[in-house]
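Excluded from the complex is one protein chain; the other protein chains are retained at their positions.
Chain nomenclature is as follows: A and B, assigned in order of appearance, with residue numbering initiated at 1 for each chain independently.
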Amino acid sequence: MMQMAFSLNGRRVDGEFDPAQRLLDFLRIERGLTGTKEGCGEGECGACAVLIDGTLVNSCLVLLGQVQGRVLLSIEGIATDDPLLESFASSGATQCGICTPGMVIAARALLDRIPDPTLDQVREALAGNLCRCTGYTRIYDAVLNASAMALPAAAPPVGAGGSA
Amino acid sequence: MDGSGKVLGASVRRKDALEKVTGAVRYVDDIVYPGAWHGGTVRTHAPGGVVEQIEFDPSIDWSQYVVVTAADVPGDNLIRLIDPDQPALVDRVFRHAAEPVVLLAHADRLALARGLAGVRLVEAANPHPVFDIDPALEAVHPICPANVYRDYRMVKGDPAAGEADAEVLFEGRFETGAQEHVYIEPQGMIAHVDADGVLVIEGSMQCPFYVLDTLLGLTARSSDRLRIVHRTTGGGFGGKEEYPSHIAAHAALLTLKAGGRPVRLIYDRAEDMLATPKRHPSRSIVRLGAKRDGTLTLIDFDFAIDGGAYATLSPVVLSRGLIHAPGPYRCEHVRVRGRAVATNHPPNGAFRGFGAPQAIFAMEVALDGLAGDLGIPPLELRRRNMLCPGDVSAPGQRMDASMDFHRVLDEALERSDYLRRREDFSRWNIDNQSVKKGIGLATFYHGAGFTGGGEVYLASRAAVRANALGQVEILASSSEMGQGSSTTLCQIVAQALELPIERVTQAAVDTHAVLNSGPTVASRTCMVVGRILEDAARELRARLVSAAGLPDNGYSAQAFTDACARYTAAHGELRVESRYEPPPDVNWDDKTFRGSPYASYAWACYIAEVEIDLRTWEVNLTDFTAVQEIGKVVNPVIAAGQVEGGVVQALGYALMEKVVWGEGGAMANNRFTNYIIPTSADTPPIRVFFQEQPGGSGPAGAKGLGELPMDGPAPAIVNAINFALGTDIHAIPVLPEDVMLALEAVGTSGIQGARGRQGATR
Partner (left out) sequence: MSGLFVRPASLDEALALQQAHGGRLAVIAGGTDLLVGWNLAHAPMPGCMDISGLQELQSIEIGADTVTIGAGVSCARIAAHAGIAADFPMLVECARQTGSIAIQNRATLAGNIMNASPAADNPPALLAYCAKITLASVRGTRCVDYDRFHVGYKRTVAAADELLTAITLPRDTAGRVHFHCKVGTRRAQAISKVALAALLDWDGDRLQSSRFAFASMAPVPLLARSLSDRLAGSRRGELRREAIDAALAVDLQPIDDIRSTALYRRRVANNLVIAALDAR
């Protein structure tokens, strides 16, 4: 066990934890944060994506001991008014839903870095998140629409306007 | 909702959208049972044989584990499906690798892993395994009689006459590979015995009543002491049709032996890919005869699918493939023979399309081959032979006057600018030696619902009920797995009741709470179950009109609520049950394969554009046009999502997804790193267009849709590749390694330019 302190979804977490467990297991089992999913256990599908200090990672490939002093964000910590949530829900970007939290997290990491991404940037940013239902098309729409919602009306992002 | 107030036909938001987007919804692995144990499975390694002994590592304290073998099965050790051949647990004799023999459970995951590693099966391996269709048909030591589960024939006219009439005869052999479903949520079940002694099994599945059926026999319990609960299911695609019965059976056996304690049996990705069914590999020998002008005189099709080591669903996968094999074409003389063949692979099973994608691939690529032999453009060959209203299809079904397939074809040509692109690419390919471009099409239809009398046999039931507050609930076993049925069914009922969508919900699917509306398969939910629910909703409305003063038409939601309150006060619960009524013109003889196998067909024309890099032989899908006629689009966003997702799944089927079999005949590349599905970077622009022609047998004329997009992309893509390169590629998946060899087979590296035949400008 290891004495640890870090931030999780805006709250400070202090305590003795097994540092050699996967961050994914810590979130799901110890914290009950089951929005983070396990799809493959080898960093291929992105369903377990979370942000560490704002950086996109697969939580199945991080040991809890490695997040000492860091700032973690899982899907449960995404702001309820984050335009991505409304945009994913209304764009048809979720079907079975199991990849969706990871997609939202990856999209959040993208928009934090590039608030008005191009379609190609969206495709690249989401290429580590597998979806088997949607064919991705509506997920791109969701990210571009969210980007447009978040930006001042005077500066609509290229490619996001008027998509059906 | 649009201005006219129509719910049916509007892109209403999915009922489950927000809970999925926020991660709040719970899938089976997210459900917490304090004190639950973890279950695991010990499996065979040999491709069939005999388990002579089970050795337990003496250094492990087995009293700490729950250990289950076939001897612990209280009832029938059988997975109930079609043929009674598959045990829930191997007793001694087994047929394939990855077959379950021993189940373990332990409170601690690591201890479970130690236990699983500490059980050794002493297997006497089957010395004569077979892994391919043709060797299986000739095997001296068959798995079942002649290694054939079913041998079906469908004949129209006189094939010998059709051959005699032919001026050109094309013959080709076509192969399709296995495909893994890759639902992103692995399979899993949790079982426990509740305080009332009811054995409860909940998890990820498409068909709760299939699970119930197996569990009734396995546990020798009655249905009131067995309860199957569907949990939010993270994708199915057919992969959660039959296999959940195994996992549920295993979880049940573990919890029963553990005194009712909750046991979680959640597969990880490797076990899921190793043990669960795949799409049937197939091989087809196709002979097509035609007059010089392109008129088809003969379709002669020898279709065989690899069923694996138990029959499971192979008989019905076979019949759907067989019926779809001749395609939507007019031909006097047709013969299709179809066989479901036994091999020592783990059983192959249901997968979106259910035999049709395999057969349609062969037919559509064969048609391009015939076109090349005739010197007729592939488009013209299809135009000349396309079924028209009044024509009779291969099984003998007269095409309804409402089906104008030429309209679908015309729109696809226009949307894709097919003719001009084809000419442009021909010119490009003459001039350019490093990248070749191709365009290809496929025209096809897909019958919705169970084949032939299947729906009559199912006799599905569903109910609609309304409470005193005017809230309406759907009671059906149709299971949401991402396809959107829990939303579209509500739209159908809301429309029938003239209510806003918010008033209607689908009750949780639980065998103790809902009626058996049949399995969630075969593109049947919207069309068949939707129709039953529409009938029920109309009857419910009629009762409110007659017994509670609801206006005949044009009422407000408040007036509906008031009527519900009056009704329930006077008569008690307002609940209307309805059952499947076969359309009048469906008659089918499943002995002769003659008649009308499906009430409705969705029609489509798909067009693919590809580029091939001749340095690496990689094929890049650059554009995709999908035009389909589906009767009525119930929810445009959900419908388009079905097509887009299906196209990408089929793109993987065509160009990437190759199941590599290990020595024992089970999947060797059972990891996401090694089984490659498309990412967002691999996906082309997919342009989806719907037509609505009247005549579908579902609500407002709707037809089935979910499987259709799996049928067309692979042949369209392969036709595009063959056009670009002048190759004769007849097998999928087409990996770059295969493109390289195909070019060698036609005597060019591709760098010197495509062979003329199919590349010729038309």
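One rule holds in what follows: contacts are C-beta pairs under 8 Å (C-beta built on N, C-alpha and C of every residue); 3 or more make two chains touch, one makes a residue touch a chain.
As the structure is a computational prediction, the values presented were derived from the model and not from experiment.
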{"item": "Partner chains on view for the chain not depicted", "value": "A, B"}
{"item": "Residue in contact with the excluded chain [from A:L8, A:L33 or A:V57]", "value": "A:V57"}
{"item": "Of B:I82, B:A107 or B:A270, the one touching the omitted chain in the full complex", "value": "B:A270"}
{"item": "Identified contact with the non-displayed chain, of A:G41, A:P117 or A:G135", "value": "A:G41"}
{"item": "Hidden partner chain, residues of subunit B it touches", "value": "110, 113, 116, 268, 270, 615-618, 620, 656, 660, 668-669, 671, 673-674, 676, 678-682, 736-737, 740"}
{"item": "Interface residues of subunit A (partner: the chain not displayed)", "value": "2, 18-22, 25, 41-44, 46, 49, 55-58, 60-63, 65-66, 68, 106, 109, 124-125, 127-129"}
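Please note the rule applied: only the chains that are shown with their structure count from here on.
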{"item": "Averaged-CA centre spacing for the pair subunit B and subunit A, given as whole angstrom", "value": "30"}
{"item": "Subunit B residues touching subunit A - in the complex, by the definition given at the top", "value": "11, 13-14, 16-27, 29-30, 32, 181-186, 232-237, 268-269, 481-484, 637-638, 640-641, 643-649, 671-673, 677, 679-681, 683, 686"}
{"item": "Touching residues on subunit A, where the partner in the complex is subunit B", "value": "28, 32, 34-42, 44-45, 47, 74-76, 78, 80, 84-85, 88-101, 104, 122-124, 126-140"}
